[in-house]
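To start, the structure itself, in structure tokens.
A single protein chain has been removed from this complex, and every other one stays in its place.
A, B and C label the chains in the order they appear, each numbered from 1.
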Amino acid sequence: MQKVKIGIVGLGRLGRKHAENIAFRTPKAELTAICSILKEEVDEVKKNWGIPHGYTSYEEMLKNKELDAIFIASPSGEHCHQIAEALEAGYHVFSEKPLGVSLSECKSAETAVEKHQDKVFMLGFMRRYDPSYAYAKRKIEEGAIGKPILFRGYSIDPESAIEGAIKFAPHSGGQFLDMAIHDIDLARWFLNSEAKSVYAIGGCYAHHEFGLYQDGDNVSALMQFENGTMAFFLAGRTAPHGYHIETEIIGTKGTLRIGSIPQKNMVEILDQYGVRKECSQNFLERFEQAYVDELQEFVECILNNRKPEVTVYDGTKSTIIAYAATESFKENRLVLL
Amino acid sequence: MQKVKIGIVGLGRLGRKHAENIAFRTPKAELTAICSILKEEVDEVKKNWGIPHGYTSYEEMLKNKELDAIFIASPSGEHCHQIAEALEAGYHVFSEKPLGVSLSECKSAETAVEKHQDKVFMLGFMRRYDPSYAYAKRKIEEGAIGKPILFRGYSIDPESAIEGAIKFAPHSGGQFLDMAIHDIDLARWFLNSEAKSVYAIGGCYAHHEFGLYQDGDNVSALMQFENGTMAFFLAGRTAPHGYHIETEIIGTKGTLRIGSIPQKNMVEILDQYGVRKECSQNFLERFEQAYVDELQEFVECILNNRKPEVTVYDGTKSTIIAYAATESFKENRLVLL
Amino acid sequence: MQKVKIGIVGLGRLGRKHAENIAFRTPKAELTAICSILKEEVDEVKKNWGIPHGYTSYEEMLKNKELDAIFIASPSGEHCHQIAEALEAGYHVFSEKPLGVSLSECKSAETAVEKHQDKVFMLGFMRRYDPSYAYAKRKIEEGAIGKPILFRGYSIDPESAIEGAIKFAPHSGGQFLDMAIHDIDLARWFLNSEAKSVYAIGGCYAHHEFGLYQDGDNVSALMQFENGTMAFFLAGRTAPHGYHIETEIIGTKGTLRIGSIPQKNMVEILDQYGVRKECSQNFLERFEQAYVDELQEFVECILNNRKPEVTVYDGTKSTIIAYAATESFKENRLVLL
Partner (left out) sequence: MQKVKIGIVGLGRLGRKHAENIAFRTPKAELTAICSILKEEVDEVKKNWGIPHGYTSYEEMLKNKELDAIFIASPSGEHCHQIAEALEAGYHVFSEKPLGVSLSECKSAETAVEKHQDKVFMLGFMRRYDPSYAYAKRKIEEGAIGKPILFRGYSIDPESAIEGAIKFAPHSGGQFLDMAIHDIDLARWFLNSEAKSVYAIGGCYAHHEFGLYQDGDNVSALMQFENGTMAFFLAGRTAPHGYHIETEIIGTKGTLRIGSIPQKNMVEILDQYGVRKECSQNFLERFEQAYVDELQEFVECILNNRKPEVTVYDGTKSTIIAYAATESFKENRLVLL
């Protein structure tokens, strides 16, 4: 079996999950190299998992000609230059979202991708590969709900993770860039159009700390898209029940809801609290399969010489919209795109 | 508007509810007389509700020729003789379930009803008048589930009511007669047949007290009906979440479930316990509308000179089956009817 | 039993339902007079229901000193002047929503109510009396969800009623005034604040006819309230599954959802279409009990000399917000209140 040899940069919480998926859950992929600025991390993973190559320097890893592809799971600010360098060095590239933390960065990534058309570039909008989202997309394309009218996307982190969220707040870019970006991509995907106007509001309802960075702990936005469809977004940090990712697409002939109850599994409990379902507690639990499936798609694209559905432009466009929402929120005004 | 003048006997918890429904929720009925052996009860209701006549003697009430109908909500052991006396005295009669506490009693009630064919007699199997059960029955008759295969009926009282249940245990006749009798009637109604074999088991899983009366706190029975269909019953006393009345009818073309979540209302809660619905806590809450609707049917039958769907024979037959289940449970053997 | 004698004006679809509730479902009320410009309608109801007085002139009915209260179920344009006339004539008044079709009308109604402080005036925001909404309100007041963050209200009429909706479109005032007004009242009630900014969008996704009146078949609005909370509204006409009234209140400690599945009853069906619940098909089905309960509250207020929770100002304020949303929608701009 032909295998794609992958080097990953970034071994944080999500990075390590990606590394595991490459090493242990994708038969056609091989985790050939790992890279992190933390030497102990590199040594530990290299040794315990039996990975051939370990690096603390990204540049060094890019010199390893054994590799076929680079998987970027580093901090957001590193994505765009690492994408360009990896493509330049002749590798296929997968980058975690967001594409970049500024528009100029995104544009430079676009240029790099355009220059290396022979390489596969894929962006980690993994929700598109979640079995339920993929099923909903097929349903819509088959006409099951007629013409889309409104997209509603909730992304609410659990209150239990609030400490980390507050710590990360100065660098997150705000809820629209950090939390709502997946929903923005989904809205573009399901509605098949781009946003043309946005009004965003929100506030600090439980945690004043977000206000220090002109952010809120819960924010929302209403957008009209170029084809006339509507989209409503809610991004927050205070769900008591778990990691709440809920999506609804209302159409002229029907409505689809994905994850309207963010249930952990198929167990229902009847006890003194009523009849209830327990919920997923974080993105790794909710999107476990989606992370595997997007990786598989990346590998198959490389092996079969085709391009993934998610392009570099999806990254730029979603980022532009997230910026517009942030601007609207900060200045309390309608922003036209 | 022509009104049916009703005298009620029994002003206990359920009796008082019926009295309220007659007095305040059924425009074509009038609560003209009340009867209870507790004089204070009679005086209080008479005065506060403005009821014309109050009695502590059932015989006295039966002499009140102003009345059109008698509503029997007295203890189970009184039902049959009070039915016969009221019919004999020339009244239409509504009796709470069970029809009687022995077969010979039931038979004597049958005789009384047969003798007074010009009178309306109705038995309080109120579930048949619950909007959801009535809807399910119509669906089945329309062929929505094809041919019925299996009926499943759960009747589980909340643990919060266990004290009363234990106190009442010596006189209840056991779970099959006291709790499962409604499900037995429903099974006969939905399956359109009579039971021909029954195997019943159970035990004291949480409250040994029921064992003193050869009863269990949770019991179940499997029955085959004459037309080959199956029925499974569970009756219990230990639901932590509320009053759990759940019914399922599986057919060759579809399945109907009524109340599979015994939800209190249309509110769903997302909090630290997950995503949950609170439950009805007792029969008055769950079947509030059914009690009104059965009363309305009784009144309409009188006014329009027609007979209700539930007959005296439904009472006898359900009782026979409940006895057979009790016998099977006590002797741990298959009982053929 | 003391009874409130009521005269109703308007015997259309909803008017007739109210008349029935007064006549047959509220023991402490009496339907003493009916009024409609259609003589046949008056004659028919008078005769069949045995109503003492029938009128084709509202002014004539107001001269009937037997009456205690006037129930206004006439077309929206008549509400305000009929309210003022009835109060002036010395009656308690119940008016269907909307309070009026212009702000000046609403203000004149306010003046009339203020002038007759000794009379009960109640506005038909019946959702507040629906058992599930009332339960949610209690829960919120008890602190069950912490501090409210966002209100989401959907009011979507079934596609099956589209013909009537299109016919009525020229006179409806648009979706925000006609459909969303209940949600606006609910948002004010649950969030305990008034809207301060609104952005509204929408379009004709299935039925271009609404565009003739600068309206859409589906519209939405995002509002920020004075206390910082958020509200999102969707009003539409094209639900294939039924009458979709769904409400969500997200708080810092929990979320409540009312009617997220607009289920008809407690029956669940498993058949070739999957596992499904059928839905309520119109407002009379969904809010049957709420209409009875609001009437009961009106009657109790009169009998006990107290004022209902819904005031004339709720009517004015909700109308102001609905107008602002309409303006925002028509002019595609942010409107500040």
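In this text, contacts are C-beta pairs under 8 Å (C-beta built on N, C-alpha and C of every residue); 3 or more make two chains touch, one makes a residue touch a chain.
Note that the structure is a prediction, hence the values are computed from the model and not measured.
Of the options C:Leu14, C:Cys204, C:Ile261 or C:Leu337, the residue whose C-beta touches the omitted chain is C:Ile261. Per the touch definition above, the residue from B:Lys147, B:His171, B:Lys307 or B:Lys330 contacting the chain not shown is B:Lys147. Interface note for the absent chain: among B:Asn218, B:Ser280 or B:Ser318, the touching residue is B:Asn218.
Annotation for subunit C: contacts to the undisplayed chain at residues 239-242, 244, 261-263, 269-279.
In the full complex, the hidden chain is touched by subunit B at residues 146-147, 149-150, 197, 199, 201-203, 205-206, 218, 220-222, 224, 228-230, 232, 234, 236, 238-241, 250, 252-255, 260, 332-334. With the whole complex as reference, residues 1, 23-25, 27, 49-50, 131-132, 135-136, 139, 144-145, 253-260, 263-272 of subunit A touch the missing chain.
Throughout what follows, only the chains that are shown with their structure count from here on.
The most distant chain from subunit B, with centres taken as the mean of CA atoms, is A. Chain nearest the geometric middle of the protein is C, using mean C-alpha positions.
Once the centre of each chain is set as its mean CA position, subunit A and subunit C turn out to be 42 Å apart. Distance between chain centres (mean CA atoms), subunit B to subunit C: 38 Å.
Per-chain CA centroids place subunit A at a distance of 56 Å from subunit B. Within subunit A, residues 239-241 each touch two or more of the remaining chains.
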